[in-house]
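Here the complex is missing one protein chain, while the rest keep their positions.
Note that the chains take the letters A and B in the order they are written out, and that residue 1 is the start of every chain.
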Amino acid sequence: MKILAVSPHLHSGTTTRVLMRDVLIALTPVLLAALYFFRWRALALVLVCVISAVLTELLAARIFKKENKVQDLSAVVTGLLLAFCLPPALPLWMAALGSFFAIFVAKELFGGIGCNIFNPALSGRAFLLASYASFMTTWSRPLDAVTAATPLALAKAGSAVDALTSAAAQAAGQTAVYRDLFWGAVAGSLGETSAAAILLGAAYLFCRRVIDWREPFSYLATVALIMFLAGQAVLFHLLAGGLLLGAFFMSNDYTTTPMSTRGKLIFGIGCGILTSVIRLRGGYPEGVCYAILIMNMFVPLIDRLDLKRQ
Amino acid sequence: MHGDYKELTRDRAITNAPVPEYLYVPLSQHIGAPAVPLVARGDRVKRGQLIGSADAFVTANVHSPVSGEVVEQVRIINPQGRTVDALKIKNDFQDELDPALKTYGVPDELSTDMLREIIREMGLVGMGGAAFPTHVKVSPPKDKKVDTLILNAAECEPYLNADYRLLLEHPNEIVLGLRLMARATRAVWVVVGLEDNKKSVMAGLQAAGIEEFARIAVMPAVYPAGAEKVLVKKAVGRQVPKKGLPLDVGVVVVNVGTVYQLARSIQTGLPLLERVVTVSGEFANPGNYLTRLGTLYQDVARLPDNYDQKDYRIVSGGPMMGFAVSRLDIPVTKGTSGLLLLRSQIFKESNCIRCARCVDACPLELLPYQDRGLDECMECGLCAFVCPARKYLVQQVRQQKAAKKLQAK
Partner (left out) sequence: MRKLLRLCPTFGLLLGFCPALAVTTALVNALGMGLAFTFVLTFSNFFVALLRRLIPEEIRIPLFIIIVVTFVTVVDMLMAGFAPELYKALGIFIPLIVVNCIILGRAEAFAYKNTVWAALKDGLSNGIWFTFGLAVLAAIRELLGAGSLFGYGLLSPHYVPLLLAVLPPGGFLLIGFILAAINEPQA
């Protein structure tokens, strides 16, 4: 059939689906690490989250009588990311409920892909944390699934920093702690424990030019700087908790972050400040989730700033 | 841009396209007032004879590309989809030259005023696509001072090789034409803006003595390096003001084809009668063809067998800024740089995911996803090219421009 359309008559071929597929590929190492450390719990949570995310998307398309966009894979990414920020021992129905909330409330009620204000996966997590606080803060040790505290929770209680700085834990113990943090053999959410896997995935996304360096690096640099000024162990704070996962896979989500170069830097720095403040002074040991969600609210404002300049 | 598809016709030398029996020469092949026909039905015309002219400053003369007989004045669709007046000429295949054609003697002795007059008489226009009359370009208003002439040898559109082949095969004419053009504009500095994927033409240009008066600025082959504003910035580092022309910063940009034609016209006395057209994509006869103006597309480009089994679009011009045309009985005009048959699908727009690729891609630093500053947009198409949601961004820009024009009325 002959096609008459306005120029350009070529396309780069990089569609939303291709971008989302790249993100899924980048998340594969994280998934493998989660499967290794948390075994069948990880598998079950990931499956439940992804499937319920996709089903919710189909349901939303039905209810709102619009074309379903499942084939763009964004619901799969959201489900996977949500699973990655849940504790391994979470009951499966809660995960499904969180997935429903993430897609239906945080994404589809705002208009679907591209229209949401808040990061859907993090909204789902915040919803679960507010509703089922005790379940969401019960962590288990990798491999043997014994209940344990996360490194950041220990640090909040004072023991891990002590362990890192006290004479008893000297150089040998310290490297062991960092080695575990780097490879992921610590308690935590499914996808946040292994820094190595996250960095591998992020490197892939950088190579494919899917993500911008500005948000993750300004985010990490801000946290590092504040932790340094506060006299904390900088490397520990960078590796522990969900910072790396948040910085590389959530603080640069296209839809919920600013579009301009300057806006991206402002966004990253804001996330860094909020995360540090929550970790140092807040009631929670971890602040990545809320930091990003709070900064999400500033995005329209930041974007306006750049419109004005034009 | 990865993959510029130029390799399809890069190594194909310019050959003469067959001259058809009937030619349809549009009276308006340029920006400005359409030419008024000087011949009528039944008149004999000679090759190079002036057949259309208008009493306006911004217009261009039209000449008969062949000798023969004017069959009638017809209405014909041009590549932009508008119906325009054209003269249908029956070719007698004699190519008898018009006796009124002048010769110009030694090119280097021509004065600026004479050159401007020659450019006007020969009907020269910008042959990159926009077809802006060249004599207007080289005669700046008194309050504007021109000091720099840039030869736009970027040819940044994928697929197209017409300019590249001219540079490679006719460096002497191009150097001569450029020197004359510099005199016509009274420019002090002459710069050749060349994309770095066309370095192979440099040896020829240097042998022809281009470095005696011009500097070659090699730019990275990034579309749209050949867009005037981008070219001026890259080649001489001057920023053309918003909504302004290169003239506002003392620069005139000319096209390779135009410069070549100027030299040929002065050497042979023949006006602009033919141009190089790149036929590429999936056409059965890819190549670079020297084509008489008024030749129908179907006489230049051959459709392959079974081409209509898959979705396709026929594009007049380059793939980024050219026009998809509905038929092949459209005449080649002064601005026709290419003819492409492209495989294509219909894409549905999806939601903007705010990835900001269009913002990063825009060479003019506009915000394509917003209707901000789009008056300046030159419709290079990069935003739509990179858009993951496949938004018809250029279409939106055009609609808004058209709506504004209507409002202004």
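By our rule, a contact is a pair of C-beta atoms (placed from the backbone, for glycine too) under 8 Å apart; a residue touches a chain by one contact, two chains touch by 3 or more.
What you see is a predicted model; the values in this text were computed from it and never measured.
Note that the absent chain touches A when the full complex is taken as a whole.
One of A:132, A:217, A:284 or A:298 touches the chain omitted from the figure, and that residue is A:132. Remark: the omitted chain is touched by one listed residue; of A:105, A:210 or A:226 this is A:105. Listed by residue number, the positions of chain A touching the unshown chain are 91, 94, 105, 109, 127, 130-133, 135.
Here, only the chains that are shown with their structure count from here on.
Computed from the mean C-alpha positions, the centre of chain A lies at a distance of 51 Å from the centre of chain B.
Partner chain B is touched in their complex by these residues of chain A: 1-12, 14-16, 18-19, 69, 72, 111-115, 212, 254-255, 257, 259-260, 307, 310. Remark: chain B residues 1, 158, 308, 311-315, 319-326, 340, 342, 344-347, 350-357, 359, 366-367, 369-370, 372-373, 379, 381-382, 384-386, 388-390, 392, 394-395, 398 touch chain A in the complex.
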